[in-house]
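Here the complex is missing a single protein chain, while all its other protein chains stay put.
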Amino acid sequence: MPDTKEVQTEFKPKILAFCCNWCAYAGADLAGVSRFQMPTNVRVIRVMCSGRVPPELVIRALANGLDGVMILGCHPGDCHYSEGNYLTRRRAHVLKRLLEYIGIEPERFQLRWVSAAEGAKFSAVVKEAADKITALGPNRWGDKR
Amino acid sequence: MKATSEEVQTSVKKLFEDGSIGHFIGYETGSDSLHVTPCFLKSGQAASRLVWNPLCANNLSKYLLDFKKVEGKVGIMVKGCDSRSVVELLKENQIDRDKVFIVGIPCGGIVDTEKLLAVLGISPGEVVAVDDDGDAFLITIREGTRRVQKEQVLRGECLACRYPTSVIYDVLLGEAVSSLPWVNNDYIRVKELEALSLAEKERYWKRELSQCIRCYACRNICPVCNCPECIFDKKAPRWLSKANDVSENLVYHLVRAFHVAGKCVDCGECERACPMNIPLRSLNKKVEKDLLELFGYTAGIDVEQQPPLTTYQVGDLDEFL
Amino acid sequence: MVSQAKSKIIEKSRLTELLDKLAQGYDLIGPVQANGVSFRRVESGSEVTLDYINSVLSPKNAFFPQTETLFRFSRDDNQGFRIEPGAEADREQVIFGIRPCDARSLRLMDIVFNGQYKDSYYLNRREKTSLIGLACFNPDETCFCPTFGIDPASGEDVDILFSDIGDRYLVEASTDKGAALLDRFAKFFAELRGDEEQLREARKAGLAGMKKLDVSAIADKIAPLYGSNYWESISLKCLGCGICTYLCPTCHCFDIADVNLDEGGERFRCWDSCMFPEFTLMASGENPRPNRKTRIQQRFFHKLKYFHDRSAELACVGCGRCLRYCPVNIDITQIIEDVISGKARNE
Partner (left out) sequence: MVAPRIGVFVCHCGTNIAGIVNVPEVVEYARGLPYVVHAEANLYTCSEEGISSIKHAIKEYDLNRVVVASCTPRTHQPLFRNACADAGLNPYLFEFVNIREHCSWVHMRNHQEATEKAKELVKMGVAKARWLEAQEEFESGVYPAAMVIGGGVAGMSAALNLANQGFEVHLVEKEPKLGGRLLKLNRLFPINKDPSELVESVVKAVEGHSKIRLHMPAVVKAASGYIGNFDVSIDEDGQETSFKVGVIIVATGAQVLEPKLYGYGKLDNVLTQLGLEQRLKDGEVGEFQNVVMINCVGARIAERPYCSRLCCMTAIKNAALMKEINPKANVYVLHRDLMTYGVEFEEYYRKAKEAGVRFIRYTLSNPPKVVGRKRVKAVKVYDELMDMEVELPCDLLVLATPLIPNDDNAELSKILKVPIGDGGFFLEAHVKLRPVEFAMDGIYVAGSCRWPADIRESITQGYAAASEAVIPLRRGLVKVEAITATVDPKICKGCGICALVCPFDAIELKESKIRGLEGKIVSEVNAALCKGCGLCAAACPNRAIQQRGFTDMQLLSMVNALSGKR
């Protein structure tokens, strides 16, 4: 009998990145201006501050089946609003642990600091996230209800 | 000395008489001898209905939200854990300290009735009374009295209770208890779950979360879940589908764990209320443990303490460089 | 009386094997221990537990699932939609272990779903289901089914009734469907030995003293309590959760919503509860039942009056779940007593 070859479509994770207007979004713009090539997996949502992103949105995104969620903000101390990213940092540490506790790989939720000058870092962060999440495979918690 | 039902009745009667309170929230015997039910008094006359015994599990503090607009002060009976949720309600400006009269009751632990029936091998109808007797409970059944070691039959939260005596009160009935002998190893269950592999965690929680019927009892009974309109009840935006599946239940329970982060005092009411026996305390305790380890924070101790997720230190742990 | 023609016995030791066989030929639903006992689909007899008075969730899920796809839709090339029906029960299903109270509740749900409007989803499952009941000789403190004329040891509302009489089960088919099922699995069943009736009567001793309230005039007696502050006193302790309604075998309210995806979606229905603030919330923002008092009143009026007005039946089977699982111990039997005795009145 001929081998029924399983046609495996390559897994292309879908990753959401919330970027703060002042640092990370500007860094993403700079990556563009600098033509730093990167994987196509990441979609950016602009917010004014990383501190605008509540855990509800991250959890909802993962429950919707998105394969990864990132929050990208200014480096600690550089927040345009002085302290927004410090609050984000606290929340993210708690959220990350809670997600892992429930069995969601910690790579699926990341907070990273990217300044307006770090176009290269933005592209590196995107690449790293895409690689890691591709290796993990699809998010197994998603449902489109 | 431990406070008795009679002591509670006498004190409450006196509080009504001297005008200290206009309302009182306590416990009375419920549908059978193994249950108590919340009791709301408007005068001292019916104070003889009040009881205090190791069945008084309900955290009554949530009812304070319904008594915001009444005349006079509202008296309320609080165990150690209940008093800590009162602190959280005060922190969130949900109640006015001047309008509540807090009757603190040192607590030697609450009976888990399921465990009790299993240990004694009896049916609920056989129990006549349950009393506190130091390191044991005295169970009066039809045939006589049985003594059961507390550690065998306590509720889970009582096995981990660090605050048996009210942290805030206007009057304390009975002698303060500073610590409970059986409480030593915190977060045993959380640590067990943390030690599982990711795949095991996923399996475990997917099974538990799939049990949820979204009756919202855990939310509705929780004193620190006190939003007049919960985001899950909002039509727009819709955070949660009414469909019951694991992913929606995940959103519900994780977001709830986050919303009570830094406020949960482990009164255990969510887990007690859950008809599906979902280990909800294991979720909330995890967050509690992380807040303690990361930021040195314990909820419900001090009204002046700022909630941990509304503040920061420049030198906070940073795993995200 | 045990009718000889339709009655058999089965040795207890053969029950698991029977259930295994049932699970092969049917979708078998039985009591399973997982976070308390509830009725769930099982693949083999060994999954079934017999250590329960009654389940946490009633078997209503098997007919009226908490979430049920009504139909799916997808976009077609001409800017229109294609509609496909939701998954229908295509296999016959057997529910093993249903208690007489829960079996009665199905008869009450039939009034709703098989009345003026025929609910094909419910009826399809109902039709394809055989009920194997398990007589109840050991009721809970909170049970009060005799109030509604239910005999917990009877097979009135099931196809087959199993009665535990010690070393064996007495097996009685009370419908043709039940008799056919017995025939199909005849090799598991043996003829009566003659002492079965005696053994059963002995076991019925456990039913003595069950709570039985006189509800003959309750619909009339509750009517004047509309708007009464009696409901306020109950609502004071009520948390407004959905335990009582979701665990109730007769509660049948549902909501309908759509899942709207890029490629199509589905319309589903799901349980709803009159205890929830959005239950009768209208698009305008108006809610005729804006507080716990009016919601509590609605729940009891529906069970004890409105349902009766329409069908001459009360929407309660005395299973006691609402009382047993209420975190604040709201006691429906107390409320019924208060209404009957006149203790509940306008103050």
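Order of writing sets the labels: A, B and C. Residues in every chain begin at 1.
Going forward, a contact is a pair of C-beta atoms (placed from the backbone, for glycine too) under 8 Å apart; a residue touches a chain by one contact, two chains touch by 3 or more.
Note that the structure is predicted; figures quoted are calculated from it, not measured.
Peer 1: Specify the shown partners of the omitted chain in the complete complex.
Peer 2: A, B, C
Peer 1: In the whole complex, not just what's shown, which of A:L66, A:V94 or A:L136 touches the removed chain?
Peer 2: Looking across A:L66, A:V94 or A:L136, the contact with the absent chain belongs to A:L66.
Peer 1: Can you list, in ascending order, the chain A residues touching the missing chain?
Peer 2: Residues 14, 16, 21-23, 25-26, 28-29, 31-33, 35-38, 40, 43-49, 51-54, 57, 60-61, 64-66, 77-84, 87, 115-118, 123, 142, 144 of chain A touch the chain that is not shown.
Peer 1: What residues on chain B make contact with the chain left out of this view?
Peer 2: 92-94, 226-231, 234, 236-237, 239, 259, 306-307, 309-311
Peer 1: Considering the whole complex, not just the chains shown, which residues of chain C touch the missing one?
Peer 2: 259-263, 265
The working rule: only the chains that are shown with their structure count from here on.
Peer 1: When the centre of a chain is set as the mean of its C-alpha atoms, what distance in Å lies between chain A and chain B?
Peer 2: The mean C-alpha positions of chain A and chain B differ by 37 Å.
Peer 1: Whole-Å distance, chain B centre to chain C centre, using C-alpha means?
Peer 2: Computed from C-alpha means, the inter-chain centre distance equals 31 Å.
Peer 1: From the mean C-alpha coordinate of chain A to that of chain C, what's the distance rounded to whole Å?
Peer 2: Chain centroid spacing, chain A to chain C, equals 46 Å.
Peer 1: Residues of chain B that touch two or more other chains: which are they?
Peer 2: Residues 241, 243, 245 of chain B touch two or more partner chains.
Peer 1: In chain A, what residues contact two or more other chains?
Peer 2: Expected reply: 145.
Peer 1: Which residues, counting only chain B, touch chain C once they are in their complex?
Peer 2: My answer: residues 30-32, 35-38, 40, 58, 62-63, 66, 123-125, 207-208, 211, 213-217, 219-221, 229, 233, 235, 241-245, 269, 272-273, 275-278.
Peer 1: Can you list the chain C residues touching chain B in their complex?
Peer 2: Within the complex, chain C contacts chain B at residues 34-36, 56-57, 66-67, 140-142, 233, 236-237, 239-243, 246-247, 255, 257, 259, 268, 270-273, 276-278, 281, 323, 325, 327-331, 333-334.
Peer 1: How about chain A: which of its residues touch chain B in the complex?
Peer 2: It comes out as residues 55-56, 59-60, 62-65, 76-77, 83, 86-87, 89-105, 110-113, 140-143, 145.
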